[in-house]
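Here the complex is missing one protein chain, while the rest keep their positions.
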Amino acid sequence: MENSIVKSKRVKEVDINKPKLTAKEFKRQWILVAISAVYVIYGIIFYYLPLAGWIIAFQNFVFAKGIGGSKWVGIDKFKFLFSDKTFLMVIRNTFVMGVLNLFFSTIVAIAFAILLNEVRNKYFKKSIQTISYMPHFLSWIIVVAIVHDALTSTGIINDILLRLGILKAPYAFLGDPKLFWGIVTLSHLWKETGWNAIIYLAAITSIDPCLYESASIDGAGRFQKMRYVTLPGLRPTIMILLLMNMGNVLNAGFELQYLLGNGLVQNVSRTIDIYILDWALDARNMDYSLGTAAGIFKTVVSMTFIVVSNYIAKKKGDERLF
Amino acid sequence: MADVVSFDKIKHKKKMATEDIVFTVLNTTFLVLFAVVTLYPVLNTLAYSFNEGNDAVRGGIYLLPRKWSLRSYHEILFERPGIRVGAKVTVARTILGTLTSLAANALLSFILSRKKFLFKSGLSLFWIITMYASGGMIPVLVLFRYLHLTSSFWVYIIPGMVSAFNVMVMRTYMAGIPDSLEEAAQLEGAGYMRVFISIISPLCKPVYATIALFVAVYHWNSWFDAMLYNRFDPQYTTLQYELMKLLDSVSATTGTSSGAQMTQSAAANTITPITVRAAATIATMAPIIALYPFLQRYFVTGLTIGGVKE
Partner (left out) sequence: MKTKKIVSLILASMLAVSSFAACSTKPTDTQSSGTGEPAQTGDGKEIVDFTMFAAMAGKEKNEGNDIMELIAEKTGVRVKETWLTGQDAGEAIGSIIASGKLPDLIDGGDGSVTLYQNGLLVAWDDYLEKYPNLKEMYTDEEWDKFRMDDGHIYWANVFGNSYDHNTATGHNGEAFWIQVRVLEWANYPKIQTLDEYFKLLEDYAAANPELPDGTPVIPYTCLCEDWKYYCLENAPMFLDGYPNDGCCIVNIDAGMDNPKVVDYNTTDTAKMYFKKLNEEYAKGAIDPDFATQTYDEYIAKLSTGRVLGLCDQYWDFAYNIMGPFASPLEATDGTTFRLDELGCDYVPLGLTAKPGMSQQWHSYDDELNQSSGCAVTTSCKDPDLAFAFLSALLDQDIHDLRFWGIEGVDYLVDDQGLYYRTEEMRENWKSDSYKAKHTCEYSYCPQWMGMSKDGINRMQPSEQPSEFYEGLAEPLKKCFAAYGAQTYSEFLGSEIVVNAPWYPLWSWSNNISSDTPGGIAWKRMGEVKHLWLPTVVMSSDFESDWASYQAAYAECDPQAFLDEAQAEVNKRLETAKSYGWTAPV
């Protein structure tokens, strides 16, 4: 029975007759097309026009001279970036932290949503959910302060490990480059799991209750229902979010790494955004061109990720973005 | 044969029952632990917010304040200039912004979720690109200046009205609604707009509630736009911008090295007490958390919405 559900779902999504652009079809959809046109105009004005600013990546842009007067330098800014060992290092850091975060935050949020969905008591369920998303509203400054508090030599983690005899002397967790990525990922999970789960909880409501009923009749237990009804029901949402977030792996962040980092771990903590701030947007440099070049690089990589993963999703008959 | 089957079934049920109990116990324990862990930072912040400022600098406050004081709340709520104007603007933009944004996103999602729509892929890609490609702060500022959106309230509402992320989430949800409903309505002569308003939207309450929450939270927490576009227009300040001015933010601590070395004037040495930071955080969270239960019923009640039937 499980296969049939999955299959029926898949079939529905893949086997659409692609509409042909004919006069008749166009006339039938004129209202959709007309409204879309309004959205396109809006999008062009607010999102595409500013992209003209990318031009300054090929200049030595100086405010006073404007785009017209600034010197053209071709791809020098990109050359500078890619010849800088530090830049390659921050790409690695950003990418690794982005992927770790994407992977774990997706899995944990889904697991949390499904487990919460299994709770029968309405009040318990509501309370847990409300509590779980609260840390989302705390700023990173506050969260990092608490993380720091827990991990210092006299913090609770060292305290516990010392008492259990696992450590002989307090360990400098925050100064160990090997632990940094893990701490960042855990901090993210702590702050955002409840919030990320909201979308999945909403998506669970769209699952046809009949599926659960028929699964019960077929003798499926709790785990089987989770595995064969809830998860497949979430599949489109998971895929869409995953695809969209694939494009965000290079936006792994700034604030958390910046606040949590220190001299000892700088080789693993600095992200592209921090690099841009250090090297391009430093008040004494104001190298907007370098910053823009890095931004273009990020966009190109993001779009490549998106297009490739969208293609894979399409091949596999999954939900896709376009 | 029949006997054997029923016996199997009973055995199976029994197994299920124990499995159920074990699962419920474990699940409940896990969720409670999770809640405790996530509640801690909030309670910690709450404790700091009610603590006396000088005492709090010493740290070591966990779940309860050491020296009670309402000073911080008094300071952020009654002593800051602009906090009242900011509150009005924030409420206005949250309500107006959420309504307009929800409508705009829902309509676009509806179009993109029509399986027969001619430009589905093209229009999707057009919007997806907007998520990752940005011209940067300066070009946007210049553009807004020419559109006369700077020094204006509308800069909060118009530019961010459509969000590709929200559209994609809604589109996915709408795509999950069986086509048969739409087809049936169309057979009765309903146009697309009619289908959107009377068939699809009522079924989309959970996702509407979710997106409304996202957008409302975004508006409620916004301050950067207030600073960027309305820096010298105090009539358009927002609550969060006023609070941010109080808080020592990241960049202020990265600061200016030359600034610091010449700080011979004590006036420039202003570190915001940790307690004020905490109070501002709590004051910001409270309204959103109060709003949440009203939205929550749309998506936590889960399987009780029975509208979707093939």
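Details
Letters A and B mark the chains as written, and numbering starts fresh at 1 in each.
The rule is simple: contacts are C-beta pairs under 8 Å (C-beta built on N, C-alpha and C of every residue); 3 or more make two chains touch, one makes a residue touch a chain.
These numbers come from a predicted model, not from an experiment.
Only one of B:L96, B:L125 or B:I289 touches the absent chain when the whole complex is considered: B:L96. In the complete complex, the hidden chain is touched by one of B:M244, B:A280 or B:L295, namely B:M244.
Across the interface with the omitted chain, chain B contributes residues 53-55, 57-59, 75, 79-82, 96, 99-100, 102-104, 137-138, 141-142, 144-145, 147-148, 150-154, 157-158, 197-198, 201-202, 205, 223-224, 227-229, 231-235, 241, 244-246, 248-271, 273-274. Even with one chain removed from view, chain A keeps its contact list with that chain: residues 62-64, 86, 144-145, 148, 152-153, 170, 172, 174-175, 259, 262-264, 266-267, 277-279, 281-288.
Here, only the chains that are shown with their structure count from here on.
Averaging Cα coordinates per chain places chain A and chain B 15 Å apart.
Within the complex, the chain B residues that touch chain A are 9, 12, 16, 19-20, 23-24, 27-28, 30-32, 34-35, 37-42, 44-45, 59, 107-108, 111, 114-136, 138-140, 142-143, 147, 158-159, 161-162, 165, 168-169, 171-173, 175-177, 191-193, 206-207, 209-210, 213, 217, 221, 247-250, 254, 256, 277-278, 281, 284-285, 288-289, 292-293, 296, 298-303, 305-306, 308-310. Chain A makes touch with chain B in their complex at residues 13, 16, 19, 21, 25-26, 29, 31-33, 35-36, 39-40, 42-43, 45-54, 112, 115-120, 122, 124-135, 137-139, 141-143, 146, 149, 190, 193-194, 198-199, 201-210, 212, 219, 221-223, 236-237, 240-241, 244, 247-248, 255, 258-259, 277, 283, 288, 291-292, 295, 298-299, 302-303, 306, 319, 321-322.
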